[in-house]
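For this view, one protein chain was removed and the others were kept in their places.
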Amino acid sequence: MQKVNQELAIKHGLTSEEYNKIIKLMGRNPNLVELGIFSAMWNEHCSYKSSRIWLQTLPTKNKYVIQGPGENAGVVDFGDGDVVIFKIESHNHPSYIEPYQGAATGVGGILRDVFTMGARPVANLNSIRFGSPTHEKTKYLLNGVVSGIGGYGNCIGVPTVGGETEFDECYNGNILVNAMNIGIAKKDKVFYSIASGIGNPVVYVGSKTGRDGIHGATMASAEFDEDSESKKPTVQVGDPFTEKLLLEACLELMQKKSIVSIQDMGAAGLTSSSIEMASKGDLGIKINLNLIPCRENNMTPYEIMLSESQERMLMVLKKGKEKEAQKIFEKWGLDFAIIGELTNSKKLELEFNKKNVCSIPIHSLGDNAPKYKREYVTYNYPKTINHDSEIEKLDIKDSLIKILSHHNYSNKSWVWEQYDHMVMTDTIQKPGGDSAIVRYHGKNKGIAATVDCVPRYCKAHPKSGAMQAVCETWRNLISVGAQPIAITNCLNFGNPEKKEIMGQFVDSINGMKEACEALNYPVISGNVSLYNETNGVAIYPTPTIGGVGLLKNINNMMTFNFKNTESIIAIIGETSGHLSQSALIYDILEDKDGPPPQINLKEEKKNGLFISDLIKGKMVSAVHDISHGGIIVTLAEMCMASNIGAKIKVSGSNIDKIKYLFSEDQARYLIEINKKNLEKVKNIANDKNIKIDIIGKTQSEIFEIENNLKISVKELKTKNESWFKNYNKN
Amino acid sequence: MKLQVIVTLKRDVLDPQGSAIKSSLSNMGFKNIESLRQGKTFEIIVKEKDEKVALSKAKDMCEKLLANLTIEDYSVKAIKE
Partner (left out) sequence: MKASVIIFPGSNCDRDIKISLEKFGIKTSMVWHADTKLPKSDLIVLPGGFSYGDYLRCGSIASKSRIMKEVITHSKKGGLVMGICNGFQVLVETQLLPGVLIRNINLKFICKNITVKVTNNKTNFTSQTYRNSILEIPIAHNEGNYFAKKDLISELEDNNQIVLQYCDTAGNVTEQCNPNGSIKNIAGIINKKGNVFGLMPHPERASDKLLGGMDGSMIFKSLK
């Protein structure tokens, strides 16, 4: 037996202070199994020790929220006794090491978080970020991750309907794979993880336990260095077929009245699931490790407790319901084992070969886990930069084409055509639009969803960037006719022990908080991924936001393709010409200095509600929120989606025109208005003090800026579709 | 008894995976590969002492499930431990 001492504790990722705290809480030295359990529960990924105090400041309630953060996923009311359950999670570190399996198991994990609550998963979304396309690992990682997401999602039969794919050299050493899932359930049939009932049986279902991913949670909380390659064996391997069986078996059992509580075995496997269930119920749990179905011979208690074998769930059943449950799991060909019971000891007690191998006070693992208020800096809004000299001689047509054919702004169908986005036959807005929409099965309403973040904004000024991410999801939901309900967040940052990084985190939380409060759009679930650094270089702060909205009537869905020629094109919202951190300045001119666009939350709300009213009142035929690339790129996207052109007029010097067309001022939308509705729209805008600019009209085939450029929509499409095709040719 | 079954694509069947793998190897510097075809191997341990009987069982498994005879060939052999 290995000697348990401070040195070993440090090897397990604990600090010496943390080790001393363990000894204090236990009243003695821990043994190896106990040390392993503490190290898994107290690492960043499971304990949120660097982020917890800040996460607690986020707004988590509105009239729709039934369950906020603290459960496997969040729950919102969708009316008529229907609920929607959703969450986003990261699987960054494993995906860098083994991209296919890392991404696949990321999808598998988030699916389980949703169906463990009794919801049938109905939509996957994801946000994936890679290093520079010229970095030697990028092509391999891109192909692996996209195949992995497709491989898992397609096999389990849940459509992958939306996402973002981005490249930036800040991710060269640390890619991001954030996976989101949305499920539906009936309000009175939601299952929680709080265990209750002393003596109730604790049951293990799903795949057998092997040696996969031991210390996966520890790896998630560690920076990479040259040795990271050798960590390959710790990556979990996913089996979507087994997950499909597990999903169907769980949903079938959930129709009966036999489950008291249920939790999926994710990070830190059996350890975290058993501890979380028991501690939520303020109870103890006793497990006989000889009863755990194992795939390998001679597994030790340490290995069994820390294994991250996938596709496993832990349940507490009502006494007497065991046989009924077993029948269902055996029908679906899954392992079913009664492994222990709930006790009143308030301890985690493990037995192996008739000996007690672990006895830990349950609250010391969760509630009494370390909570740190780490040192942090605050970032001021950077000084304004004048870009006039950079843009003076720029050609507008050339700049437009450069953006449209740039890897970050290209048509992404190469990515999402590898995902089955149609299975379950409820996808009414496919990938490529402002938000995805799936019909709430069997009903006339829809669930709209989007994931967004602009990391370069967040690097420039974390507070503004985080605010912007929340606002962009809000706008994207409004643009499809949905009412934004709530968000889930995946906070990807570097090493929080550095005050610059901790400062990015704190400022991002504050930015999110302000935006969520102003828009009545709270956080109901989420995940934090820290230590995304390699050799001391951190990623940009990347608070990915997953927004969900309610489309009350699916027949009122809005899309951004132009519907007719001879329609009026208008801009809603103020254009002041902010170019710093825009696609043009950052990606094309490679100037990374300057502040991101300012967020005016009052304007966001005002303009968004105005757009909602226009859509409800059937006064507009197309809506697209203005984001990357500004008015000109937004307009081009509307043309390319419809094969209908446009003719607009811009005035002033070349500098004025470029500022107008390419600036990324926020709170703006581009809309198509039928001539007969124009006066009505103008009147309402004036009444509500909304800025509206009529800039031109739609026409057939040609994209035109008067006296400036003329290009066929066909050619724009060719340029926009070329990057991914060519990138993967060799 | 331990048996090894190898299932390979018939000569005239297109093997896009094999082609892709060959290209990758070539890009990595392995320039002298004339051809590469991907197959599968199965390691089966049967409770059977008679080698002839065991091999016949394995052949049957191939014909019935392990190989798609329209496009695949198979070979079976006993592995001496």
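Order of writing sets the labels: A and B. Residues in every chain begin at 1.
Following the convention adopted for this analysis, contacts are C-beta pairs under 8 Å (C-beta built on N, C-alpha and C of every residue); 3 or more make two chains touch, one makes a residue touch a chain.
As the structure is a computational prediction, the values presented were derived from the model and not from experiment.
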item: Residue of A:423, A:589 or A:609 in touch with the missing chain, whole complex considered; value: A:423
item: Touch residues of chain A, complete complex, unshown partner; value: 147, 150-151, 154-157, 239-242, 244-245, 332-333, 413, 416-428, 430, 439, 554
item: Positions on chain B where the hidden chain makes contact; value: 12-14, 16-17, 20, 64-66, 68, 70-71
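To be clear about the criterion, only the chains that are shown with their structure count from here on.
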item: Whole-Å gap separating chain A and chain B, where each centre is the average of the chain's CA atoms; value: 42
